[in-house]
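Just one protein chain is left out here, and the rest sit where they should.
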Amino acid sequence: MTEKLIFEHSRATRTATAQMPSAAVDVSAIPEHLRRKDKPMLPEVSEMQAVRHYTRLSQKNFSIDTHFYPLGSCTMKYNPRACNSLAMLPEFLARHPFAPASHSQGFLSCMYDLQEILKEVTGMAGVSLTPMAGAQGEFAGVAMINAYHKARGDSARTEILVPDAAHGTNPATAVMLGCSVREIPTNADGDVDIEALKAAVGPQTAGIMLTNPSTLGVFERNIKKIAEIVHQAGGLLYYDGANLNAILGKVRPGDMGFDVIHMNLHKTFSTPHGGGGPGAGAVGVSKRLLPFMPIPVVGKEGDSYRWLDENDLPQSIGRLSAFMGNAGVLLRAYIYARLLGREGMHRVAEFATLNANYLQARLSEKGFDLAFPKRRASHEFIITLKRQKKEIELTATDVAKRLLDYGFHAPTIYFPLLVPECLLIEPTETEDKETLDSFIEALCAIYEEAKKDVAYVKGAPYTMPVRRLDDVRAVRQLDVRWNQPAQTHG
Amino acid sequence: MTEKLIFEHSRATRTATAQMPSAAVDVSAIPEHLRRKDKPMLPEVSEMQAVRHYTRLSQKNFSIDTHFYPLGSCTMKYNPRACNSLAMLPEFLARHPFAPASHSQGFLSCMYDLQEILKEVTGMAGVSLTPMAGAQGEFAGVAMINAYHKARGDSARTEILVPDAAHGTNPATAVMLGCSVREIPTNADGDVDIEALKAAVGPQTAGIMLTNPSTLGVFERNIKKIAEIVHQAGGLLYYDGANLNAILGKVRPGDMGFDVIHMNLHKTFSTPHGGGGPGAGAVGVSKRLLPFMPIPVVGKEGDSYRWLDENDLPQSIGRLSAFMGNAGVLLRAYIYARLLGREGMHRVAEFATLNANYLQARLSEKGFDLAFPKRRASHEFIITLKRQKKEIELTATDVAKRLLDYGFHAPTIYFPLLVPECLLIEPTETEDKETLDSFIEALCAIYEEAKKDVAYVKGAPYTMPVRRLDDVRAVRQLDVRWNQPAQTHG
Amino acid sequence: MPFIPHTETDVRDMLAAIGAKKIDDLFDEIPLELRSGKLDKIPEGLPEMEVAAILSERAHLDAVGLNFIGAGAYEHHIPAAVWQITTRGEFYSAYTPYQAEASQGTLQVLYEFQSMMTALTGMDVSNASMYDGASALGEALLMAVRSNKQNDSGRILMPKTVHPFYKEVVTSTTHAQGLRQIELAYCPKEGKTLLESLKEHEGQGITAVVIQQPNFFGTLEDVDAITDWAHAQGALVVAVVNPTSLALLKPPSQWGAKGADIVCGEGQPLGAPLASGGPYFGFLTTKMEFVRQMPGRIVGRTLDLDGKPGFSLTLQAREQHIRRSKATSNICTNQGLLVTAATIYMSLVGPEGLARVASASIANTGKLVAALAAVPGVSVAFSGARFHEAVIKLPESAAEVLPKLAALGILGGFDLSRHYPELGNAVLVCATETKTDTQIKRYAEALKQVLA
Partner (left out) sequence: MPFIPHTETDVRDMLAAIGAKKIDDLFDEIPLELRSGKLDKIPEGLPEMEVAAILSERAHLDAVGLNFIGAGAYEHHIPAAVWQITTRGEFYSAYTPYQAEASQGTLQVLYEFQSMMTALTGMDVSNASMYDGASALGEALLMAVRSNKQNDSGRILMPKTVHPFYKEVVTSTTHAQGLRQIELAYCPKEGKTLLESLKEHEGQGITAVVIQQPNFFGTLEDVDAITDWAHAQGALVVAVVNPTSLALLKPPSQWGAKGADIVCGEGQPLGAPLASGGPYFGFLTTKMEFVRQMPGRIVGRTLDLDGKPGFSLTLQAREQHIRRSKATSNICTNQGLLVTAATIYMSLVGPEGLARVASASIANTGKLVAALAAVPGVSVAFSGARFHEAVIKLPESAAEVLPKLAALGILGGFDLSRHYPELGNAVLVCATETKTDTQIKRYAEALKQVLA
């Protein structure tokens, strides 16, 4: 059933009275010329209308709490409910970001402990929690690389190397930091082309941004070699920690030779994705980058904790948010880390990898083409529908949309860009075997449907609140806000 | 999509590990012959499996938060979300029922205030909050009537009068208290047959149980007369407060001459219905019944509050629950009362009645037959499909089921028993006019559908998780618990 | 006007449709002399912000101490998921599933709940809940009278070791129907029902024998012997059990040769917070032969028009809205929301988790008893095997000691002197899995200090 817009429930003077202070509005303190004359077009609805509207809207979402959601490279795993309720304890919610240290020891101790945990799992020398998302973590990472070279007077290093399989954020970030970007090709097995890398490095190399396992779902086997090449050329290594879930407890970026890493805590540490955020993109650094970490960082002196700021880290790349980033997300990550503990962390990568390899093996057996058939899956893997597209015009989009009808969120499609008609599938460790088996059955069933009548599959989804949406129209006839019709309002 | 049973997700040794104490089980303290030998068949699932299962199940419910729910005599109005969050403040949740008064002043003060508020709105002399539902409130009420007569040595009074339109709980309650029940007929306009009442009263009359407005959705106009007749005969008047939402702030049971009343706080005071409870059935009494109130009651001495028990009320009818009833429900009712306040309470009945009369007028205009066309609706009213059943075999059940497809919960059907093919419709004060208009349109549309093809309507619902269920089979092939198939467990 | 969506235009249009001039006209059937209208003592309505401030302040007044009270309400860990899901609007704000097709969520939860309760108790059939444990016992005894065709005297053997407030509730709710409780004594050394005390009731046409396991003192009763004796006498056995304990204790279905006939109890330990005593829920299970005598809602699985399985209320012919004065009980509203919480709780802890909760509670109570008994002047009352409660004897009156402990932040237990004066200065204590060694030590040290 189509849900009206909240504005369509709006009627002039209708209010959720319990949500308004009792006193009438008095604008006498505001100079006449600065006053608002019109009533902003916010909805005028009753409390129940708002509650019912948004409750009903929520039901139109797929989510981890309701569906298998194997969105590759997004690590959609179970978000423990305790992380939410404990991070929302009234005292945590009421704490002002500028509350004095005397009123902050509880929160600061959690942040300090989280820094220590992240140092240990990544093998880095220091951690700053402040970046508010992966992309901001990347920004911080490249900014530190720049600051490092600059501090050494090495001002020629302005080029960032990026494998062509990288997340789009990598080159975008480098550009935001004034760097130029050079792409390094990937070979047929999914590894970085070492010869091309050798040819690319030089005195202009600021560093390389690398995801490992790569977005191709495979572990970069030449990582030591790459580190050697880049380091020898005077560049630094940046680790895009988007895929940390694949290696937690198995191998540490610090041990692989990386100088800086960002961690998507909303992936590996299972903070909620929230329909598009908030995330948290903590950064870890090797010793030589310690002075450049973004502020604030939490320090411990004796038994008490305090913020470290520009006085403590005068070479810092500075602040990335007005306060200290997504504090509540960080609390959730900390709670998750305590629930998991050492053994739990080891098992994350083990079972994420087990699930991915199981799916990969079974799907291959069922006749789907793997992008990298000779490789182990990491925590995710890719199937390509190149053959199906050629034979019966079945596309990745078609399969994705039809999967929704089978009660599964679609995998990531058309990413990485290198693999045609690809589905990047990441089951995560929290899904059970029965669910994986049902997913395999669904994919096989869709393939059979398509063989019989591809048009039917192309018409999917059929059971969602809407059918396939016209994205071209969305751009051409841009409708990005509600316009008040004359009759219903004011 | 059919949702498996939680047991079908179960696998031996699967656990939600974070929910278990760390220590392994040790049964050495239990004598061998008292130990359990088998593993109870509780589900063995992961935390996410449980969360996903019950989240998905929840989506299969209609509820106030998602749908218009005009279930007559159930007062399905908006349950303010603040009532939930404030009643669940950690300190309230952690308080043990036997915590000493020194650790209970907050909770006790809320209960005391609620008693006072309920006294004021009902015009009664005293209130006890302890009954856990309407039916237990009725039980307490009749028990007090019995205790009153007994205390006066009037042991012959063992008959309870009940109008034939009464809730089924009324006669059932009287019987549980060892009384006999005599039904009093209702006249064509929905009022009690006064002559029949006169004929029925006598030295055997313990009292009368009356709902006003009655379950027929109309106000009993002869209430003063009835009170006079019963009181003169030596009986007491019991007010079934199921329909208090119709009269809040307009007329008080105490002023109408009632001796005892129960209030369904989950109706008038908008505590949640919770899929079938918990409710709360506080009782109010006139002066002469004060000594008999069920315990505990909250008393105030100076600035402090304490429980009153059998020492304070030695003639009490006793305890009805191990502790003090549904405390958390009472807290919610108290919070609601504070949000509403005096003005808000006046408006409850006004707008509940406005909505009901509007719906009644519009439906009548659209050709539906009212059960009591000459009467005002109270907070609810009845339409009867007697004519439609005769003409096109359209039943109340058919309309109810088809309404679900239109996105509306059905009204109460086949109650009261006196009116054939009836729909008892209670919109409540929290629904907006647009919703009422859509509901009218839906009823009209269904009628039109039925005129064209009644079989189609009889096949409804079509859009729910299941189609119409076989209730006869449910009784004949009783399946009231899951039986473990041999292969999936242990 | 909190929660009322009507604009002035709406009101005007609606009154016009009705044909009334003003809202007050809609009340013109109420005799004028009855119209009150004033509610002077009701305070003005407040915005949510101000009500929240008042409630927070009051909540803080109930400065919560370290709780060692049990006595029928037990502090257990409740997984965060339980109430986050239970309070979802679709569970929280729905009503009794009268329209089954639009209530499959609640109905399936209830069916799963019934399955879990029959699994825990070992019985054939469960209802969808009662108000609380005490009222469930009342209903169970009324049901026993209806079910025991051989002995319908209404005479009930009621051990003194049964929760005293349960006995009071049974009196309040069953006395009018002629039920009479006959007390059974307990062994002053072991704290469990004296088997010898049964003999005097042989041949008396007893309708039912109640057995609470563990009993109010936390002690384990000789359930086999009492059950077999009762059955030999033609009496039914009504078991009152703690559901947590059933993870480790023999289910009532296996008591004696034939098992208990009706099982009831307080469901609170399964996911309901202490919350000042409610809302909790009672449970009731029985043998299939007695199902039609069972009060309360029961959910069954059936098929829809397409042959697809679904759930609905069943056996409604027993209930008051159909049978009116001939119903098995007047109960209609039950504790559905709490049952939802309990069902989620049991799914999350599973059989192993519940066993660990029970085991850790036994262990902690053992530690607590040892720590308290080590305080000079304090002793343990009973030698019988116990679950997670115990009676300790103090050298001074509990009415003196407990407030002093409370002042130190320790809620030290339930004072037994009113209900069991024969035990002297006795207190019932409890330490569930939530208590740590440090906290137990804190109690012992506080007691030492208070008694010093």
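Should a chain be cited, it is by its letter among A, B and C, assigned in written order, with residues numbered from 1 in that chain.
Keep in mind that, in the parts below, contacts are C-beta pairs under 8 Å (C-beta built on N, C-alpha and C of every residue); 3 or more make two chains touch, one makes a residue touch a chain.
Quantities reported herein were computed from a predicted structural model and do not represent experimental measurements.
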item: Visible contact partners (per top-of-document touch definition) of the missing chain; value: A, B, C
item: Residue among A:39, A:152, A:198 or A:287 touching the omitted chain; value: A:39
item: Residue among A:161, A:197, A:256 or A:371 touching the omitted chain; value: A:256
item: Hidden partner chain, touching residue among A:127, A:192 or A:223; value: A:223
item: Interface with the unshown chain - residue positions in chain C; value: 47-49, 52-53, 77, 79-80, 84, 87-88, 433-434, 436
item: Touching residues on chain B - with respect to the absent chain; value: 11-14, 16-22, 45-49, 51, 55, 80-82, 84-86
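Throughout what follows, only the chains that are shown with their structure count from here on.
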item: Rounded Å distance, chain A centre to chain C centre (Cα mean); value: 46
item: Separation of mean Cα positions, chain C and chain B [Å, integer]; value: 20
item: Distance between chain centroids, defined by C-alpha means - chain A, chain B (Å); value: 47
item: Sites on chain C at which at least two other chains make contact; value: 1-6, 10, 45-48, 79, 81, 85, 89-90
item: In chain A, residues with contacts to at least two other chains; value: 11, 14, 18, 46-49, 51, 55, 80-82
